[in-house]
Structure formats: structure tokens, C-alpha cells
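In this view, the complex is presented without one of its protein chains, the others remaining in place.
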Amino acid sequence: MIGHSLADLSHGFAVALLPANLLWCFIGVLVGNLIGVLPGMGALSAISMLLPLTYTMAPVPAVLMLAGIFYGSQYGGAIGAILLNLPCHPPHAVTCIDGYPMTLQGRGGTALGITMLASFFAASFGIIVMIFASPLLVRIAFAFGPAEIFSIMLLGLVAGGTMSRGSPVKGVAMTVVGLVLGTVGTDVNTGTERFTFGLLPLADGVALVALALGLFGVADFLRNINRIRFVGSGAKVRLRDMRPSGAELRQAFLPMLRGTLVGTLFGAMPGTGPTITTFLAYALERKLARHPERFGQGALEGVASPEAASHAKIQVDFIPTMTLGIPGDATMALILGALLIQGIEPGPTLITQHADLFWGLIASFWIGNVLLILLNVPLIGLWVWLLRVPYRFLYPAALLFIAVGVYSVNNSLFEVGEVLVFGVAGAIFAALDFPIAPILLGFVLGPMVEANFRRALLLSHGDLMVFLRHPISAVFVGIAAALIAIQLGLALRRAGAPRPARNTAPAAD
Amino acid sequence: MNITRRSLMPLAVGAATALSTPGLAQAAAFPTRPMRLVVPYPPGGSADLIGRMVADAMGHSFSQSVIVENKGGASGAIGTAYAAHARADGYTFLMAIADTLAIDPAVFAHLPYDPRKDFDPISLLAVQPFVLAVGPAVKAPTLAALMAEAKTKPNTISFASNGAGGLQHLAIELLAAAAGVKLLHVPYTGAGPALSDVMGGHVDGIFISLQAGGSALKAGKLRALAITSQKRLSIAPNVPTFAELGYKNFNVQQWYGLVAPHGTPAPVIAALNARSVAAIKSPAIAGKLEAAGTEPVGSTPAAFGAFLDKQIALWAGVAKANHIRIE
Partner (left out) sequence: MGHDMPHPVRERIGGALMIALGLTVTAIAARYRLGTLAVMGPGFFPAALGVILVFCGGLVAIFPGASTTSMPPIVTEGGGVDPRGWLAILAGIVAFIVVGRYGGLMPASFAVVAIAALGDRSNSWRDAVLLGLVMTTVSVGVFWWMLGLQMPLFRWG
């Protein structure tokens, strides 16, 4: 079995290394990487815009190129988050929290290097899972019904609600604001429109990209305009910094592994987007850390884990898409569409009937990830140059990219308007010292929590015990309860102890 | 189940050479610039795939490109309303499906368009039957056995759908009414998560197209109990039709058609009809659709209009009888 897979894999390498295929893979990775750095442009908009181009291509190069765009843009998004504090795409909003402080401390190169390493590690793990363990993973994913998904998402909320720096009460309040935003739109169970105020474009809910770029992008411009002259003033990014030291590697290894496992699990579960995955990986890391107060100050773990998670997820996402025809999220739905229009029917027979495509794609994942590393050696100069662009030129340009990027997801100018609203709201919240990241967490988890809660109760005829009767669900509910208990215990103890003196903040221009 | 697959011909070339419809003299001045086909969904779905294939072939036969404009949102209502208010000159037309033109008017209290007053039919392109498929949790070997079980245990046999008030939901209600049972409807956001929970055994059954559910059926993760087509399909010869099983007029099908904003000149409609029918009947496109369990049609504008009226009446009846109304 394993020997057979290895033989198939070497055949796959032969396919992927054909000059034409290699070229398309390279083009995909390059285009994806460059587009990914632009704020607002993630894999979803890049692929939906470029999908029609592939209709006239042969199947193998078409799919290799799309896959290359997919993980190339994922990597590109991390660059913008780390260097410019711009979550180019929602999943990377969480990378900003620690990645950008690292840049300010002059460790931007290390952050990029660790991201690259984490993505390569996670992608390799995901690929190995794809080759050897996809049936097992699919079985695990099927074991997650509404009750289980509700419980794991609840755990995510509890773990994540207090994940940002500052007051826990404010963190919870912002999570709830995110949950409320998540209820905007058509109610899944009844079709009733909630909080849409008669506006048709709100029927599908608030646009995730608009929310993320409003809260993190535009809100930041509003707060920083006429106050800073360079985003990364004093920050140096050099090629040799990109190679992390032994100590940094040791520090990042376990978070990387945990992030990979989170991404692998969520990759197999349809409906969990990449944003949920990265936020939960970050929250998990912060919960496990011995010094959680380091998070938000440039903790390496806070970059390694979510980036590993997002890359593991996108690799593993291919399993349900290719073998069952069930796309895990909107981006995979596009790749599925590309397969269908090429006359390739995803399904269990895909591996045998289109061995070229399947094994070629797997081999190209590896090749593509190596290309990504090679590509970013010369590109580092470009990223360094980005840091030197004066803020007075940077923010108007970024605003254009945000507007076009948000528009491109649904070809909707209304969603550009949403950016405006959330930008103002984010600036107000930040001025009042409320943390922003939990809003996004509540927003992505909320609809999953509510829909699966109601679905589970529908199926159990209103019996709340269903969440404890299912063993997997019971474990997650138990951990969530324990976390709340610990948090309360800490709060009580802190109330008794005198408050420690504050350190001074690192200088920011 | 045996689903044959045709090898793929490069689409554009195949379709273009297959089109030899003579140009229509009365519409000689049309088209003089590129046209656009509004698809009210994001790229990648069935409506988009069919739309793009037909647009590409029409573009070749007109020698003017037909650009597909994806205008997704609100289950298709945004793009449909957008096309309804476009200039009625033939340069804008719309991909219409059962949900946007026949079901939504019956289900939604407020809709920003009227399916018959705002649009003129061009052609019914294709119809897509649904299979009733069950997951591993269901032991009943046949549809009759499943419905008998549902009769003894009302509101227990659960069916997943891609959302409240959509075709999959109304199909469940229609089945429950026809069999005289009560089924438990469990809505999801989109067919993917719904399908996954049926395959995992958390929900019992689902109405699904062969395009979306075919691979799961082949993998044995789902079992097809019946199909809504008039005759058995060659790609699924072992699945009985609802008619065979005693469900007369169980006409639950997804369909895809082209409509133009109301007031588009008749010669222009005729030109669009001729090119789109030729496109959908070309071997390259028809073969691909049939292989995925979709039946190419290509009707006249009048026949499509009559079909629309019948569909609107059908779903209005189902929605009314089952009190499905969304405010």
C-alpha cells in the first residue's frame, strides 16, 4: 500500500516536473504570492477572477496553476500582515497581532522566515496526510455532526474570547459584537432576514473581507493618519534574518506542530473557513503558553501556529473536494468548479481515473512550496522597499487595493460601503481601548455556533443533553467549562492581589 | 451505479464548429458590440458552468463576445433584479433557474422583481433531475419502506436542504405531502455541509442533483432511492423514477434558462434563441451535460414561457399548501 503510493508519487513528480506543468505551477505561485500581498485580495478573489482563464487550458496545468495561486496567495497574505499590519485577507488578521510587533522590533525577517518554514512544514504534513490518511481523516470528519461542531466552536469562542491583550470583559464584549454581526442576514432555519433593514445586499450577511479590512485596515489608517510617517520605521528586514536561530526554531516547533494539527482537523470539515482555523490555532497557543502576556508583543508562537494552521488546512481541504466532491469552503468550491468544467468528476475514482492529475497535483504542492521559498529570496528586496514607502503614499494606495479587493469578491460596491462603516466603528472601538480581533472571531464562529446549536436541538427534539450524550461533544463542552472555571478563579485571585506596575510600551513612531 | 464520462474536447473549438445556424436576416444589426450574460451566483456553481459554456459558444457564433458577469448574493435575487432593470436591448440577458424565477416568487413576501412582468423568455436550456439519496443511518431499502417508517414516527426522518425556501426544501415538503407523512426539515447554508452531514449519518436524507451528489453515490456513501426525471437515466439505470414508484407529477427538477429584460425586441430575442439553442444542442456541450446527469433542452421562447407559467403555478401551490412564506 505504502510502496504503491510512493511509486504513484514518483510518477506524480514526473508529471509535475514536465516543463510546461512546472511553468504553470510557477506562474500560479508567483501570481498568487503577488496578489496575496495586496490588501483585500486573497485566494478567493484571485481564483474567482482567474478561473475563466483556465477553461481553455488542459486539465493538469489548469489545476496546478489554481492550486499554486491558492497557496501562493496564502503566503503573500502573511507578508502584508507581518510587515505592514494589513490583514490582506481575513485569515491573516490574527497574524498581525504578533507579526507586526515583531517587525517593529526589527524581527520582521525572522517572522517571515518562520512563516515560510511553518507553511512548508504544515503543507508537507498536509500532503502526507492526503497521501496516506485521507480515508481516516474523512471518517473523523464524518463523526462531527451538528452537536460536535457546536461544541468545538463553543470551545473556540471561550478560548478566543479573551485572547487579545487588555481587559477580559472588553474582549468578551467585542466577541459578542462579532456574534451579533454574524447574525446579520438570512436566518438559516427560517429564512427570516435579521438586521438587514430592508437592504438586499445584507441578505447574505456582512461580508467577511469587508469587515476584516474595515476593522484592521481602514480603522488603522484613520488612527494613524498624520501621526506616523513610515509603517516600519526603524524596522530592518534582511535576507539573513530570515533564517531563524536554533533557539527560535525550538520555540516555534511545538506551536507549528499544534497549528498543523488544528489545520488538518479543520481542513477535513466542510464549512469551517480558513479564518476560523487561524483564529482557533492562535487562541489555543495563547491558552497553552506559560506567559500568555507575551502574546500581542511579538510572540513567535503567535505567528508560527496560525500560519501553519492555514497552510495545513488548505492542503487537507483538497481531500473532501477531490475524493468526495464536497468543497470545504468557497475557494475550494471554485477549484471544484474548475475540475468540473474540465470534465473531471471529483470522487473516489478520481485517484485511479485521473492518476496524472491527482499525483501530479500532490507532487506540485511540494514543488510549489519549494518554488515559493526560492521566489521569496529575490522578492525580499521588494518587501523591504514596501517598508520604506512613506505612509502618506502607502495608505491611499492601500485604500485603493482594499476598495478593489472587496469589490472583486462579489462585484459589489455595497460591500465597499461596509468597509467604510466598519472602519469608523473599528477606530471608535480602538479609541475606547476595546480589542478588535475578537470581533472577527465572534463573526466567523457565531453563525456556526448558532446554526449547529439549533440544528442539533432540531434533530434531538429539543433535548439539551444531546451535547453531553455524544462523546466527542461532551469532551469539548467539558474543556470549555474547565476554561471558564479557571478564568473565574484567576479573576478572583487577581482581585485580591495588588496590581503589578505596568511596563512601558515599546516605542512606536 | 454506472456513470459514464466523456472525454473532454476543448470547449470553445468544439462548440464553435458545431454551430452552423444561419444568421438571422431580420436581426442583421444585432449584435454590434459585446453582450453580457448575468449569472446571479458566484463562479463555480452549475448555473455558472452552464452559463459560461453557452456564453462562449454564443460568442463564437455571433462573432461578438458574450461576457459572463457574476452578480451573486441573496440566493440569486440581487443579480436577477440587476438584470431586470438593465436596458432591454438584447445586450444584457440573464441565467434563470427554478429558484429565482419560479420558487422565490411563491416563497418570498418581498422580491425586487416579477418573474413574468420583468422578463421575456429566450430559451429553456437544460433541466436537471434530483435524486432522493439517503445516508448510512437509514436502513429502509426502498422509498416505500422509508415513507412507511416516517408514517409510524412523524417528524423523525430528517432531510437536509441547502436553505429554507429553496428547491431542495420545497421538494421535501412536496414529498411529505404526497406520501402523507411528516418529515423533519434540517436547513444548511449550501449543499456542501448538508451533503456532508447526510453522509456522516447525522441527517437521514437529501434531494440532490447527480452533479453534486454523483461522486458520493458512487463512493457508496449515499444510496439513491428514487430520481425525479420522467425516465430512468442512462447514467443511473438502477435508480427508479418517482413515477414508477407511484408518485405522479412529482416534477421536482432544477432548470436553467435564458431570459432577457422585458421589452427586448422580438427579432433580437429570436436571434438569441437561435444561437443559444444551437449552443446547448452542440455535441460538445450536450455531451458534457448528459454525462453529469443534466438534460439539454433548447426550447422556443413561447415554450419556455409556458413552462415558466406551469412552474410558477406548481411552486405557488406547494408553498401555499405547506405555509412556506418568508418575510
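All chains are identified by letter, namely A and B, in their written order; residue positions are counted from 1 within each chain.
Criterion: a contact is a pair of C-beta atoms (placed from the backbone, for glycine too) under 8 Å apart; a residue touches a chain by one contact, two chains touch by 3 or more.
Just so we're clear, the structure is a prediction, and the values are computed from it rather than from any experiment.
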item	value
Chain not shown: contacting residue from A:G296, A:P320 or A:G337	A:G296
Which residue of A:A7, A:I128, A:L382 or A:L413 touches the chain not shown here	A:L413
Chain not shown: contacting residue from A:G12, A:G28 or A:P101	A:P101
Positions on chain A where the hidden chain makes contact	35, 38, 46, 49-50, 52-53, 85, 100-101, 104, 165-170, 172-173, 176-177, 179-180, 183, 187, 189-190, 192, 194-195, 218, 220-227, 293, 296-297, 391-393, 395-397, 399-400, 403-404, 407-408, 411, 413, 416-417, 419-420, 423-424, 427-428, 430-434, 450, 453-454, 457-458, 461-462, 464, 495, 499-506, 508
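The definition used in the following text is that only the chains that are shown with their structure count from here on.
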item	value
Distance between the centres, which are taken as Cα means, of chain B and chain A, whole angstrom	33
Complex contacts: residues of chain B adjacent to chain A	3, 5-8, 10-12, 42-45, 48-49, 52-53, 56, 68-75, 77-78, 81, 107, 112, 155, 158, 163-165, 184, 186-190, 192-193, 195-197, 199-203, 211-216, 218-219, 221, 288, 291-292, 326-327
Complex interface listing, chain A residues touching chain B	48, 51-52, 55-56, 59, 141-146, 186-193, 200-201, 203-204, 270-271, 320, 323-328, 330, 333-334, 336-338, 340-350, 353, 410-412, 447, 451, 455, 458-459, 461
